[in-house]
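Selected chains only, in their assembly positions.
Per-chain numbering from 1; labels A and B assigned in written order.
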Amino acid sequence: MTPSDIEAVGLAMHALATELYPHCRSITGDGVRTTLKRLSREIPLTIHEVPTGTEVFDWTVPEEWNIREAWIKDAKGRKVVDFANHNLHLLGYSVPVHEKMSLADLKPRLFTVPEQPDLIPYRTSYYKKNWGFCLPHRDLENLEEGEYEVFIDSDHTQGSLSYGEYFIPGATTEEVLISCHTCHPSLANDNLAGSAVAVALAKQLASQPRRLSYRFCFIPGTIGSITWLATNPNVYPRIKHGLVLTCAGDEGAVTYKKSRSGIAMIDRAMQQVLKTSGDKYHVEEFHPYGYDERQYGSPGINLPVGCLMRSPHGTFPEYHTSADNLDFIKPHCMADTLTKTLDAIEVLESNACFVNLKPMCEPKLGKYGLYGDGGGQRTGEFSELALLWVLNQSDGTNDLLAIAERSGMTFRKILTAALSLEKAGLLRRENQPTPAT
Amino acid sequence: MTPSDIEAVGLAMHALATELYPHCRSITGDGVRTTLKRLSREIPLTIHEVPTGTEVFDWTVPEEWNIREAWIKDAKGRKVVDFANHNLHLLGYSVPVHEKMSLADLKPRLFTVPEQPDLIPYRTSYYKKNWGFCLPHRDLENLEEGEYEVFIDSDHTQGSLSYGEYFIPGATTEEVLISCHTCHPSLANDNLAGSAVAVALAKQLASQPRRLSYRFCFIPGTIGSITWLATNPNVYPRIKHGLVLTCAGDEGAVTYKKSRSGIAMIDRAMQQVLKTSGDKYHVEEFHPYGYDERQYGSPGINLPVGCLMRSPHGTFPEYHTSADNLDFIKPHCMADTLTKTLDAIEVLESNACFVNLKPMCEPKLGKYGLYGDGGGQRTGEFSELALLWVLNQSDGTNDLLAIAERSGMTFRKILTAALSLEKAGLLRRENQPTPAT
């Protein structure tokens, strides 16, 4: 993609997030369905509905939750908290209620963050029947004594859990899994940004030649990945690489959290891309908390799935509050996340093992039009250096990624060098290496 | 132990060191016997006497040395150096003498440390017949010319080398060896503190359930461990872990010196305890000098025995001088050494390999009463995190210590989590791992 393509994609991703922002998503319900339908206009999603009560490993698909209206009125009938103003106001999965009660009785139902008095926190109670409201701490402090009327028009029904899947076949059946959670209401970085990047990634991949197949899953966090894994065991053996995309739009440096093994090819590819990007970045070891990589990386599943994000969950003050809004995510940051993901996918697609066909000393590059002018020794990183690295290391034991790692050069430079050498008849391509899992 | 228990134990250890301080210990002799007898009032020591002349590997048990009186009188008959004032005044293992001599003839027999002019140094001559006195350099400088009378009433006899042993049986015959040297006269940190910590450790271990058996050896340095090893070859195969305790009472940070292999379970346990203690600490690689770990770690013996200390020998100015006195060791420091040793022993006792019985995705912890309230993601170290680590890593290849190491959490938290999960039926205990040696 050209820089202007990338800029345009950044704006398009932000625009998509903006459209999706108002919907009240949860782990089930119509907010998710509306979201998946909107995504379907971008990419041909297959939408799956898994009925309430379906057993998925140690879990059960919960009742579907839908919400129409929710508010608290004060003694004068004024709405002091209203779900219509911001969907974070309601404790997710709240049961219906219509009651009058004193402020003292109401207060235990009201969630705030005193340290961030202007922000609405995000709270849910998926698996324990409960109700409550979330509001800025300043608003809580302004509530006067008196009788309050609370109203929540929600229902929990024998419905289904909805998720979307898009499979892009490649030349081989080896798959890359891209997974995003779609269960959060009006929270932009976590995870509309991830979903928007995934959509742009899918479009780009669908438009280019592919050795690998790609499977995109737009699922509710935790229960969604568990449901998908429980219902798709036949797919596991084909998943050779995977990424969870989340918090993909803030201005923090890109963070890559390694897969459970820590040495999968996706781990090496992503680290090599970040190391040679020239940008700040962070790499985290795997830990069994965070997003759905913990399910993909549970001991019985153990798929090589890492997690790509910018600022990790819980490390930015906007996290899980109303400040995680559309201003918090930036088009150029989402574009940067996308670009780096594509760079890592280039490694997965193109990594190969070559064998030097002139392994006795260096071949005379000039004979093949591969050597620049001028004598004397070169210094620093000069154009032939990647050629020399590829020739030196292509003894049948090092794939291009290993050569990039050892040389410290970008994978793309090493790949370009290898392709030039192959064209010149100096390298023979071996079979694709089997990725580490 | 509660904090007040620990404080009380600290005071008791210091009191024991105080009682033992005046005795003139050496590698043999009545000073050692008196010491072992005093220790026997605390713990049921078996006292062994190995006769002079016994061949122990490349060494021979030396003549027993006893000392009654030793002094230097000046020309006016005043005692200018007197063993009765401080047992460091005499060169250890001095032969008897009663002579008059000039200051010039006497001087080569007088040992001082000019850089520490107020301190009496500690010197011995075990294997070369010799006599001499140690004194503050300032006192040496004040000696006037004239005739001196020197008197040493010592004897070297066909006696024996004495050491004490206390064996505490556990549920298995696998043993932990705890070794302390008891050959130093009035030196507190080196090694009354180590002996006092060992006594407190033995009492504590005797009072609690034990998977492992424990063997405490109170022995003279070098010749003692060599004697013990030469006379107990049948015990080697049972020793799975070991610690030399020394310099256990000063205010320096705890230092752990690894066993010869550097990767024994005691090495990993001790390092994990220190890393997660929140206190400063040092870890030293094995080197073939120091205390008796060098004998336990000789190539033909090669037992997994590390060395736990606070300030290492030779690194503190009080080392091997009269300044290594009872003020130099602190009850709370000895208590800290004890606590950390017990923490490491908890690892040795409790480390085990478990297998996750619900390895497909995370089990739904709430079903088992193992999950706290509230939705939204947690950050930092929260109560369920240890549960998730244990579940994620318990694939049959990682024991609890490995999980603690990977998670960076204390072994106790990981152990507690594993026991909760086992109780909930989510884990099955495998056989105890065989410790690395």
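Remarks
Note that a residue touches a chain if its C-beta (ideal position, glycine included) is under 8 Å from a C-beta of that chain, and two chains touch if they have at least 3 such contacts.
For clarity, every value in this text was computed on a predicted model and none was experimentally measured.
Shown chains number 2; the total number of identical copies in the complete complex of this file is 3.
Going forward, only the chains that are shown with their structure count from here on.
Chain A and chain B have Cα centroids separated by 53 Å. For chain B in complex with chain A, the touching residues are 356, 358-364, 366-367, 373-380, 385, 388-389, 391-395, 406-407. Those residues of chain A lying in contact with chain B across their complex are 56-59, 92-93, 121-128, 222, 225-226, 229-230, 260, 285, 287-290, 294-295, 297-302, 313-315, 320.
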